[in-house]
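With one protein chain withheld, the remaining protein chains of the complex are depicted in position.
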Amino acid sequence: MSVAAVSAASIPSQPSPRELSRRRAIKRFRWSILAPLILLLAFVLMPVLFLQLYFSFHQWTVYLGSWSDAEYVGLDLFLEVLTDPRFGWAVVRSLAFATGSTIGCFLVGFALAYLMRRPFRGQAFYYTIFILPMLTVPVVVAYTAEMLLYQSGPLNDLISRITGIDFKPMWLTDPNIALPTVMLLEIWNWAPFSFIILLAGLAAIPSEPIEAAEILGASRWRVFWEVELPLLRPVIFLALVLRFLEAMAEFPKTWALLQGGPGTATETLPVYIFLTTWQYFEISKGAVMSYLVMLLMIVIVLFAIRLLRREKQALDTMYARQKAAG
Amino acid sequence: MRKSRRRRLTAIMRYVLLTAWAIVAFFPIFWMISTSFKPDTQWFAWPPVYFPHPPTLSNYLNVWFGAEEYAATQYAISSQKPLISLLNSTIIAGTATLLSVLFGAVMAYGVSRYRILSETRMFQLLMLRMIPPIVIVAPLSLYYSTLGLLDSMTGLILIYFLTSLPYAVWMTKSFIDEVPREIEQAAEILGASRWRTIFEIVLPLIRSGLVATFLFILILTWSEYLLALIITKTQVTTLPIELSKYQGSTEGRVYGRQAALAVGITIPLMIVGLIIRKHLARGFSFGMVRR
Partner (left out) sequence: MARIELVGLSKSFGNVVAVRDLSLTIEDGEFVVLVGPSGCGKTTTLRMIAGFVDASAGEIRIDGRVVNDLEPRDRGLGMVFQTHALFPHKTVMQNIEFGLRMKRVPAPERAQRVREVADMVHISHLLDQMPGQCSGGEAQRVALARTLVTQPSTFLLDEPLSSLDAKLRRELRAECDRLHQALKRTFIYVTHDQEEAMTLADRIVVMRAGEIVQVGTPMEIYSNPVNYFVADFFGSPSMNLLAGEIVQVDGTARFRATSFELDLPERFKAAESGAATLGIRPEHVGVTLGGKGDIELPVRLVEPLGRDTLLYFDAGTERAFVAVSEGLDMADVKVGVRMALSLDPRRLYLFDADGRRLAPP
């Protein structure tokens, strides 16, 4: 208090030359570190986004000469895309696919993580097996799935033998169940991702509050609902958000395996954009769709950032004392 | 015996449920491996053949080594380039990952010690990676073609570098955060410059974390499909594309061959993944898990 007052009086209002040069050095340092990122963004991302924007307003197909010959069409393309029912369906399918597979990944991942939260015999073995699906390349999943889900294939065979009924759905060729099938594939592929995150979150919950709750009379369910789940919130959100965003971008399973088929049953946004651009060669239309999708994703992403930041801050306040002391 | 009975029942339930999913998780992988050893008559026989009898290496020999004597079946494949694709994949994924980890670690140091990016910016960086690549692939390929980067390894490396950077920064940051500042201050007093401190002191201390990050990003870039599909044409192929070329260049359903190729793609990744399995949780936490 009085010491500070004395020091404040004796500090000159100008920082010393040493301090100034130090600050300059730090500034140089910061910029030199950020340079690669800025360069990349400026010379790769920006031109690409600009080109995309250009095509959104200029009609062009590969049959025209250079891309600078494209004619200006104003908002016509936007109108065309926004009134295209196929686009609308693609949006719906993408959202359904992302939501369904995210929830599926979460439920499976959470169940597995919760079962494995305490050490037990064979835990390492199960952990290893459970992360394998995530390590398979998505394209490989696609082609292996084709082998497995063939109507007269091993999956149907196994299920028939186990259940005794003649179980022969056409997983990949029936338009009604094609999309759910791909969702199941996605869940198989990525449940380990949620599993790993949730398991880490569960392991990070301190055991003593749980014991305190138990001895205070809480049943197993109560302990879960009142203590474990709230402390897991940040991690749960993380698992859901990351998975959802990646599921919206999913491509190999829908394209390599089914090319969006049968018919358009699995035509999600990435597939439709791909088709438009590289099979129908409607570059501009593809550009508009890309921009709209990008805008949609940015909105979702901004929302996600806000959510995750809030959770992270809540986590930090909860353990503030510990952080300060430790 | 209420308590102990319940304990035992819970344990049994646990094993049942876990084993059930273990079977679900492993069965496709098992099928892939098993099919890769099947002679062509057993590829899609009905009822399905679970264990090839007799197992054969013909699929592997044909796919990976283009052995002539195995080409004389109706399922001979014209594309003989998997080994080259393997090389390409390794070079591209390896280089891109190396670059992203290097630059990412330095950036992470900047964020951790000098706050060159705020927390919001860090999340924005992460979300950058979450934008579906499909939305930029078209103009990217055009841009690349004007730059002459289309169908080149450099082009692919560049874009993989960009998309991997967010992960690299986030993952290495969590490791750097745990290095005590005092160590750097000690180096400073002894005369080390900032850059030297980073490369001689801090990074070596998080060696294992760097390796884990490297391997993790390697997995992602190795298995990437869409960007590779668009940017590569004839000169360059990565393994995932090679696999889809198989599908395209034949009447499909050469399951044994595809499986042999798939196994070759997947096994290295699995080995890598198993090596770093203890670090996976770390890499995925993004600040949401209290250490």
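Read from first to last, the chains carry the letters A and B; within each, the first residue is number 1.
The rule we apply is simple: contacts are C-beta pairs under 8 Å (C-beta built on N, C-alpha and C of every residue); 3 or more make two chains touch, one makes a residue touch a chain.
Being a predicted model, the structure only gives us computed values, none of them experimental.
Within the full complex, the residue among A:L79, A:V92, A:A212 or A:I298 touching the omitted chain is A:A212.
Within the complete assembly, A:L231 is the residue of A:V48, A:L112, A:V182 or A:L231 that touches the hidden chain.
The missing chain lies against chain A, touching residues 206, 208-209, 211-219, 222, 226-227, 230-231, 314, 317-322. Seen from chain B, the chain kept out of the figure touches residues 1-4.
Definition applied: only the chains that are shown with their structure count from here on.
Mean C-alpha positions place chain A and chain B at a centre distance of 16 Å. Listed in rising order, the residues of chain A touching chain B in the complex are 25-26, 29-30, 33-34, 36-37, 40, 44-45, 47-49, 51-52, 55, 67, 108, 111-112, 115-116, 120, 122, 126-141, 143-145, 147-148, 150, 152-154, 157-158, 188, 192-193, 196-197, 199-201, 204, 234-235, 237-238, 242, 245-246, 248-249, 251-252, 256, 269-270, 273-274, 277-278, 283, 286-287, 290-291, 293-294, 297-298, 301-302, 304-305, 308-309, 311-312, 315, 319. Those residues of chain B that touch chain A in the complex are listed here as 11, 14-15, 17-18, 21-22, 24-29, 31-32, 35, 44, 46-48, 50, 103, 106-107, 109-110, 114, 116-117, 119-120, 123-124, 127, 130-140, 142-143, 158-159, 161-162, 165, 194, 219, 222-223, 225-226, 230, 239-240, 243-244, 247, 255, 258-259, 262, 265-266, 269-270, 272-274, 277, 280-282, 284-291.
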